[in-house]
Every structure is written in structure tokens, then in C-alpha cells.
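Take a look at subunit A:
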Amino acid sequence: MNTLSWSFLDILLVIALVLLAGAALRARSLRQSIILFIAFGLVTALVWARLRAPDVALAEAAIGAGLTGALLLTALRNRPSEESRLVSNNGMRWGGRWGNVAITVSVSLVALGIGWAVLYGMNDTQSGRLAGQVGSALELSGVSNPVTAVLLNFRAYDTLLELAVLLAALLGILSLGGGRATHCTVDPIATSLRGWLVPLLILTAGYQLWVGAHAPGGAFQAGALLAAAGVVQHLAGRAHAGLPVGAVLRVLMVSGIGIFMTMGLWTFLGGRGFLAYPQRWAGELILLIELFATLAIAVTLILCYLGSEPERRRITPAGSKP
Partner candidate 1 sequence: MNLSSTLPGLIVASSLLPGLVIFFLREGSQFTRTLLNLGGAFAKLVLVGIMIWGVFHEKVYATRWTLAPGLELALHADALSVLFVTLSTILWFVTTLYAIGYLEHSPKRSRFFGFFSLCVSATVGLALAANLFTFVIFYELLTLATYPLVAHRGNTEAIRGARIYLVYTLGGGLALLLGAVWLHAVAGPVTFVEGGVLSRLPEQTYSQLKWIFVLLVLGLGVKAALVPLHGWLPQAMVAPAPVSALLHAVAVVKAGAFGIVRVVYDVYGVEFAADLNLLLPLGVMAAVTIIYGSIKALSQDNLKKRLAYSTVSQVSYIALGTATLGPIATIGGVVHLVHQGVMKITLFFAAGNYAETLGVHKVSEMNGIGRRMPGTTLAFTVGALGMIGIPPVAGYVTKWYLGLGALEAGAAAWVLPVLIISSLLNAAYFLPVLYRAWFLEAPVDWPNEHPRTGWFETTGALFWPPVATAVLALAAGLFAAAPYSPLEWAELIAEREYLR
Partner candidate 2 sequence: MEVDVLVLSVALPLCGALIAVAWPRRCEVVGMLTAFAVSVAAVLTLVQVLVVGALQHEMGGWTPGLGIALRVDILSAVFLVLVGLVVLASSVYATGYFGQPREKAHFWPMWLLLLAALNALVLSSDLFNVYVTLELLGLTAVSLAALSGQRAAIDAALRYLLVGLLGSMVYLAGVALLYLGYGTLDLPAIATQIESEPIAWLALCLMTGGLLLKTALFPLHFWLPPAHANAPAPVSAVLSALVVKAGFYLVMRLWIDLFPALLTPSTGLLLGIPGAAAVLWGSWQAFKAERLKLLAAYSTVAQLGYLFLGLALLFQLAPGPTRDVLFGGIVLMALTHGFAKAGLFLAAGMVQKRSGNDQISNLGGMAQRMPVTTFTIALAGVALIGLPPSGAFLGKWQLLSSALGLGQWLWVIVVATGSMLAAAYVFRVLERAFAGSSQPDAPVAIAREEWPALLLSAIAAVLLGVGSGWLWPLLGNDI
């Protein structure tokens, strides 16, 4: 294990991370803490890139900072006034000041323990980690990007369940129904941006999807970018953010897992075991799955942002209030 000297950049990033997190949690107003949280997300993306995890950096930037930020800001915008900073606590406070001190002390003790264990664990890292196995089995997986191989072939079942988690969250949000996103003014900057930003986003999403097979990228990053395109559409006044309505929308929502399941059942009934792609066609099958997964993720994330299914009737194109 060569001594990996940490450079000045690492110190900077670490300090930035911790400061931003602390500031986000203790900011006076909600708006400030959300803005700080988005900044924290971007710095995290930088850290992932520094730690040689490009796929994760892309996903963090698009989903972690981008979309979560958008969701938080919408939640903030629907809130009529600022003073609701300290809304009635819902029983999660632990007995006033002494509670705070006790919690802080105990949490920091546990953290020290884990830190010491990390220190102890890190140094004798056996080389027997799964990286070796992934490397040797990579050429069987049909893709050359190891992360995509793990995501869509070796641990495809995890990704299947993760898409189910996304669908579950969406169904939960839709079942809550309730208030239409009451955004009023159409953002002039967004309308002007819409002209060229949306096609660019769609293009990069397509590129991300394609390049995922042999370089950092993949279904999640592409899906997030498509969702970003939808968000911009919505800000520019399109009430249903470019989404189809009714049955087509529902089919799109389930298309990601649907393809995964049909593939899995087809191989399972073929006697090869669930999701065991035939080695010759693995690459193409993975691309097919990723295509539909991207669409499904994009539709799901946009609907989470909208908060409910868009109405059926199309609004007039003049960007008037829906």
C-alpha cells in the first residue's frame, strides 16, 4: 500500500464539506439552509471525483445536489410565509437543553468509536475485496465500465429493487394527491433558457446513456438529466413538463422495472437463473434495459417534482398561468 499523501486540495475539500454541512443545519432561515445544502451537494460531487469515482460524481451532481435541491426549493416555494421556520415539532425533541447535550455527547462518542475502527480497519485492508472478482468477470458481463457491469449484471437484482423503491416513493406521493404545484409567475429567465437548454439536456442524457457501457455514465445519470429537462420545461410554464398524460404516463412509469422483470423471467423460465443474460447478448440487453430505465427514472423524478399527475388538457402555448 503506497503511502497516499493527502494534498492541500484534500484538506480544502474536507473543510469545505464539514463547514457547509454545519452551516446548512444551523442556518437561520430555511431558504439559506437549502441553498447551503445544494452547495454542499456540489462539493460532495467534487469529492467523489477526487476519490476516482466519476460515475458517482455525475449521479451526485445530477440527483443529489440538482434534483434534491429542486425538490426542496419547490417545497419551500409552496410554503406561504418564512416565519414557519420552527413549525410545531412532532415529538422528536428529546427533553430540551439537557437532551441536546446528552445526544451530542453520545453521538460523538459513537463517532469516535467508528472513526477508530475505520482507522484500524483501513490500514489492514485485505486485497481480497470484490474488485478483483469484478475485474476477472468483467469481460463476461458484456460492458467494459465496471460500475455499470456491477449495477446491471452482477448485482442487477439490487438495481431492480432500487427501481421498485423509486416507484414506491412515486406511488406514495401520487396517493397523497392534494395541492397542485401552485407556482404562479412564469420565470422569464427559464422561458428564454428553455429554447436551447432542454434540447442540450436531452442530448447529453442520450450521450450519458450510450457512453455508460464503457465509460462513466449510465441509466441513473441519464435519467436525472432528462428529469432536469422536465424541470426546466415546468419552470418555463409547461404545466405538464413535457410528460404524456394518462395511460401512456403510467406505462412509462413502470417501463423500467417492466423490462427488467420480463428479462429476468425470460431467463429464469429458460432455466438459466433469474437475470442471467446469455453471454453473447449481454451488452445489447443491458443497453435495452438502461434505455427504458432512463425513461422511467426521468418520468418518476419529474412527477416527484410536480407532486401529482398533470391534468389531461393541454394548456395554451403562450405560457399563461395554467
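A quick word on the picks: all candidates are chains of the complex that A comes from, given by their letters.
One rule holds for everything that comes next: contacts are C-beta pairs under 8 Å (C-beta built on N, C-alpha and C of every residue); 3 or more make two chains touch, one makes a residue touch a chain; residues count from 1.
Worth saying up front: this structure is predicted, and the values here are computed from it rather than measured.
By the touch rule above, subunit A in this complex touches candidate 2 out of 1 or 2. Residue ranges on subunit A touching candidate 2, taken from their complex, read 90-92, 113-114, 116-118, 120-122, 125-126, 128-130, 133-134, 137, 153-158, 160-162, 164-165, 167-169, 171-172, 174-176, 247, 250-251, 253-254, 257-258, 261, 264-265, 268-269, 271-277.
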